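Here it is: the structure, laid out below.
Shown here: the complex without one of its protein chains, the others still in place.
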Amino acid sequence: MPKLVWLIGGEAGFGIREAGVIFAKACSRAGYNVFGHVEYPSLIRGGHNIYQVSVDDEVFCQSRQINLLVALNAETIERHAKELTENGAIIYDSDAVSGASHENNIRSYPIPLSALAKESGGKDIVRNMVAIGASLSYAGLDFSFLEAVLKDEFRGKGQEIVSINLIAARKGYEHASDNFRDDFKFQIKARKMSSNRLVLTGNDAIGIGAIKAGCKFFAGYPMTPISALIHFMSAHAKEFGIVFRNASDEIEAINMAIGASYAGARSMTATSGGGFSLMVEAYGMAGMTETPVVIVEGTRTGPSTGLPTWTEQGDLRFVLHASQGEFPRIVAAPGDASECYYNTVEVFNLSEKYQVPAIILVDRHLAESHMSAEKFKTGERIPGHILKQEQLKRMENYRRFSFSETGISPRSVPGMQGGLFIANSYEHDEYGFYSEDPETVRKMKEKRMRKMESLIDEIPEPVLHGSEDADITLVAWGSTKLPALQAIRMLAKEGIKANLLQIIYMWPFKAERIEKILRNARQTLIAENNQTGQLAGLIREKTGIDIPNKLLKYDGRQFYAEEIADKVKQVLGER
Amino acid sequence: MPKLVWLIGGEAGFGIREAGVIFAKACSRAGYNVFGHVEYPSLIRGGHNIYQVSVDDEVFCQSRQINLLVALNAETIERHAKELTENGAIIYDSDAVSGASHENNIRSYPIPLSALAKESGGKDIVRNMVAIGASLSYAGLDFSFLEAVLKDEFRGKGQEIVSINLIAARKGYEHASDNFRDDFKFQIKARKMSSNRLVLTGNDAIGIGAIKAGCKFFAGYPMTPISALIHFMSAHAKEFGIVFRNASDEIEAINMAIGASYAGARSMTATSGGGFSLMVEAYGMAGMTETPVVIVEGTRTGPSTGLPTWTEQGDLRFVLHASQGEFPRIVAAPGDASECYYNTVEVFNLSEKYQVPAIILVDRHLAESHMSAEKFKTGERIPGHILKQEQLKRMENYRRFSFSETGISPRSVPGMQGGLFIANSYEHDEYGFYSEDPETVRKMKEKRMRKMESLIDEIPEPVLHGSEDADITLVAWGSTKLPALQAIRMLAKEGIKANLLQIIYMWPFKAERIEKILRNARQTLIAENNQTGQLAGLIREKTGIDIPNKLLKYDGRQFYAEEIADKVKQVLGER
Amino acid sequence: MKIEDFDLGTQARWCPGCADFNIWVTVRQALIELNIQPHELLAVYGIGCHGHMANMLKCYGFESLHGRSLPVAFGAKLANRNLNVIAVAGDGDCYGEGMSHFINTARTNADIALIVHNNMVYGLTTGQASPTSAKGYKSKVTPDGVFDVPVNPIALAISAGATFVSRAFAGNIPHLKQMIAEAIKHRGFALVDVLQPCITYNKINTYEFYYKRVYRLQDENFDTGDKMKAMEKAFEWGDRIPIGIFYREERETYEESFPQLKEKSLFEQGISNVNVDRLMEEFV
Partner (left out) sequence: MKIEDFDLGTQARWCPGCADFNIWVTVRQALIELNIQPHELLAVYGIGCHGHMANMLKCYGFESLHGRSLPVAFGAKLANRNLNVIAVAGDGDCYGEGMSHFINTARTNADIALIVHNNMVYGLTTGQASPTSAKGYKSKVTPDGVFDVPVNPIALAISAGATFVSRAFAGNIPHLKQMIAEAIKHRGFALVDVLQPCITYNKINTYEFYYKRVYRLQDENFDTGDKMKAMEKAFEWGDRIPIGIFYREERETYEESFPQLKEKSLFEQGISNVNVDRLMEEFV
């Protein structure tokens, strides 16, 4: 279990998430890794919201148990007191909650959050800041970490807001320092600060990656869990010379992105499975017209509207096969915030180079959880793949869809002299003219598909995390990587050697390397956050290997590391 | 090669298809099996159209060579004379075409089609009837067969039209009988007529099946290759108490069908891949709300708009995995007109019984080719699966989505007393109320998926055509069944024993039986009309078996039997 | 019938003070006035805050997809023309995602009452600008304000051929009730565009905003049969905002156009023994 696991709970509208992120950042600045996990229902006010922060030297995922519970209402205690470890503590608003139970050596720290909030001159909502202040004190960290974060967070909202929040936090901090300070057993100490650490979500990292990759056009339609990405792009559009369009629907969004890309701007859209359903037809058009476009698909619990604010990995097969007919495509499923950044840059480059649509598949757990990451290496030069006017001038009889060896044909864009062509959703010849001649049809299909051959060499190999020598090889993708990594560390402590085969690129699929790793593994276990084992099916289809041990979870929640570790032990015991 | 292969060609607008169907029916009435194959471009007038009829005791598909070519213009001769066998003949319009070449002992029969058409008092278009008349005479069949067909075909259009067409056909017949009659070497003789034979397309058979199955609501949006099905349903709606709606788009079509089904009418829609792309979101809603609905997906050459009037089997994986999340569904891909009828009835029943969306996947070759079929056995009683008001009254505390053992929960429809519920695209509890409780979520997902367990037992086993004892087992689906069957007969003549594993139900997938057949096969070859071997992939995913010999064709055309037979010989030779 | 007969007794999922509560109350009042029983009513919802009503209003409910309440309702109405069918939608839902259905269902004159919770914002996805947000409206997706002119649902409905076109304000419950009741009674497609303050996200179109501006067309002796007058009023939006019936016309409903529905609804037609032998004759 991490050094400290903190959880704040209350009604929607209480500023739970905001508080959680600030607490996480303060701990990060104190030299720790953090994982911030949010749970909220699909309504705007009144439902029960929580935010959990796990703090440790290394931490990858949410925790099953907590040490420090912050209850802004009584419901939080009812629901979460049972998750407290021995010697855990409850901070509760003594103005709002009558008292907390004391089983299992649970300490309770009543703090007049409402009164202190009022004293700070803020609205009732700044209770959350008082609570963070108190939390930091119990955690044993200096107030300066929090102060710095608060200044940065609220700077944009003006001096008054900054100071109200600071006062509130300080009041909480001081109240806590004055009461029961040394009673709390899970104090952490600040460590040498690394200035190289970020705390961010998958959405955030994709947004930064997209901007870095030269995304110039973004059209989207709000949908959990990628609304935050949409907001991020919108907020930064002007600054980075991007056109952001809040489309009328997803069909408009993707068709606009394809139009913009065709005309020469790197383009992107983002949606969840329901919105992607509406993009399916245009996705195929991008494939047929060889127009690059990047689509972020953030999955939530399906099918259909499902559970908008909960997680699942149920759309893998869907995005792999969406749209009629066959065309080359890229599907990448990063597993943490860093990968979200680097894969986004990579996928933008590949999509443009190979002139294929590309999907970045993330799940709501990855899209919306905050996690620590090394600062990204952002120095990379982004290569452009569109013909220059001079190059085009030197070409005679330009054929946009020439039957090139690699399948990649040099690409002009509208406005260029000598580069006229038809981007045609009908099957076509090298110029883009409609053609139903069987030879042309076959050759054009082969030309397009040929791109997959060099593409598969260019994408990175799947990663084997941990030592080659392991008793068991876990297989996971997307955010399941996170509890799997945590589980490996847990198991190591018990002397069980496990490693993890993480698959990011789903299409094209690096079957050879994956087959080799799996065939060499002493034992295998695949964990997926879905009901049918979609990656397991894909692996069997591509390699023939049937992974007999499947751990599937599909109740809207990502695995706890313990669940994976327990299953490993069970599998190894069975051997 | 079949006893007689006849081909008529000319411009779009010349009545090529009409002529072909009539010729096919006349031959059918003369006691033969027929296969009618149409080729036409995606434009309304002026493009080159052909219709080919193969006639034999048994015939399953189009033929590579022809014996009797009817040329309504010179282009037809240019393009198709080379397909004539030795001693083949060309009937051409001596008023329109200057002459035909005489290589390879090809006979040419100039007939003044235009003049005879004019003499019959019809417009220029009745040239096609003159040509059929002449063809029938050369084929050695009595005029009475044609006369009967013409009377039936044109009855609806009034006596005058009937008689003009009859006169035209007779003039052609007589002119031919008076000239070169005995010169033609491929005469067939009328045989004992069976009154039990139909000549129809996959579209036609699905339409009849749907009406038989009690389809009461149909909403569609025109799209090749299922427009003819839409027209069929529209034409017969009033007569059978069906509401047909020409929707504004495919999204409207499927959502209306789901609404109608929810309210108690068996409902259906039909589209091609591009339109299905737009239906994907609602498809998932049907899964989530457990609303039966039948969707016909007629594939054409993809991706995207592709080749609207050409064939392909490129959408198998797409329909299997369409829509976000996981839910039970049925996907059936019939292989000939009879199967189109029986599978449609079956799928309607299963969809209603199991309360799942169902797809009938056909390709353009099956949807639009005419073929012989035994008259359908239409006596079956269609069972209803909706609760009766009396039953509902006896139920206490009715829960529409009760966690039943089979996963099937008794279903009420709006208007019934005591049956209130929410059909909810959000995840829900047994009453349909939104629920994000992890236990409820898990149980509801399991309940829905549980239906697949009984469903897989209820669907028919995959068919092994031909003898168990074979040198090679072919695997095929959809209309590829047809050339595969023909190839088996060809091979048999050369002493090669081949049989055919035809897979109709793709979801659920009868993996056990398929695995058994394939493991027992001495050699296997899979033939698919697509670029990536989608069924081969599915088989590997579900059984682990990799079929090494794949014959793939993806130029918009279905296989010729010879192509499959040749590949078989190559594979067996390689052994 | 009393108002509780339509209450599922579940916990509300709206922000306290949200005008969606008013609509919920009012719909029930109208149903009672019309003497409709819960099982005789089908309400089809889109996805959005408005759709939360599905868990609260006792009747046959269909919580469909974002933007798709109308075609689902339309299909259901055709299957069982005896049902009272209402569609409950949001502005993003109906005038954005579902715009095409809005126009194309209006054209059919299917007998459906459409109630749009028009709060000029995407409520459930936390306050983005919607198609009815005013030009200049700032939100997370329009940091520099909306550039487009807003959708004008009244003008579009009239242009599309709707036979009952009305607007109400969720702050005026008696009038809202009247509009909803009239819309349900109306034979054909009936729109009630409800000005619905979203107290959490829309700081412009508040109760206050409307209290100051709305006036009732009926108070001005307005002729609801004059399309051009209706159009003029449709474009009135400023210091004065008209509510009431803009336009009303009698026309055959879509369902009535089908001879095959004269006797029995589709649901009532037998399926066990359809005879298709005649059909096969076409293919001999």
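For reference, chains read A, B and C in written order, and residue numbers begin at 1 within each chain.
Convention: a residue touches a chain if its C-beta (ideal position, glycine included) is under 8 Å from a C-beta of that chain, and two chains touch if they have at least 3 such contacts.
Everything quoted here is computed from the prediction, not taken from an experiment.
One chain is not depicted; across the entire complex it touches A, B, C.
Summary of contacts with the chain left out: across A:Phe217, A:Phe276, A:Phe401 or A:Tyr554, the touching residue is A:Phe217.
Contact with the undisplayed chain is limited, among A:Lys185, A:His236 or A:Arg450, to A:His236.
Only one of A:Lys118, A:Arg197 or A:Lys497 touches the chain withheld from this view, namely A:Arg197.
Note that of C:Gln37, C:Thr126, C:Ser159 or C:Thr206, the residue touching the chain absent from this view is C:Ser159.
By the touch rule set out above, chain B reaches the unshown chain at residues 13, 42-47, 220-224, 227, 230-231, 234-235, 237-238, 244, 246, 248-249, 274, 304-305. Listed by residue number, the positions of chain A touching the unshown chain are 25, 28-29, 152, 195, 197-200, 204, 207-208, 211-214, 216-217, 219, 236-238, 240-243, 245, 247-249, 251-252, 255-267, 281-282, 285, 289, 375-376, 378, 381-384, 413-426, 432-434. Contacts to the hidden chain, counted on chain C, fall at residues 96-100, 103-104, 107-109, 131, 144, 147-152, 155-156, 158-161, 227-228, 231-232, 234-235, 252, 254, 257, 259.
By our rule, only the chains that are shown with their structure count from here on.
Centroids of chain A and chain C (each the mean of its C-alpha atoms) stand 37 Å apart.
With centres defined as mean CA coordinates, chain B is found 44 Å away from chain A.
Across the assembly, chain C contributes 13, 47, 63, 65 as residues in contact with two or more other chains. Taken residue by residue, chain A touches two or more other chains at 42, 274, 304-305, whereas all remaining positions touch fewer.
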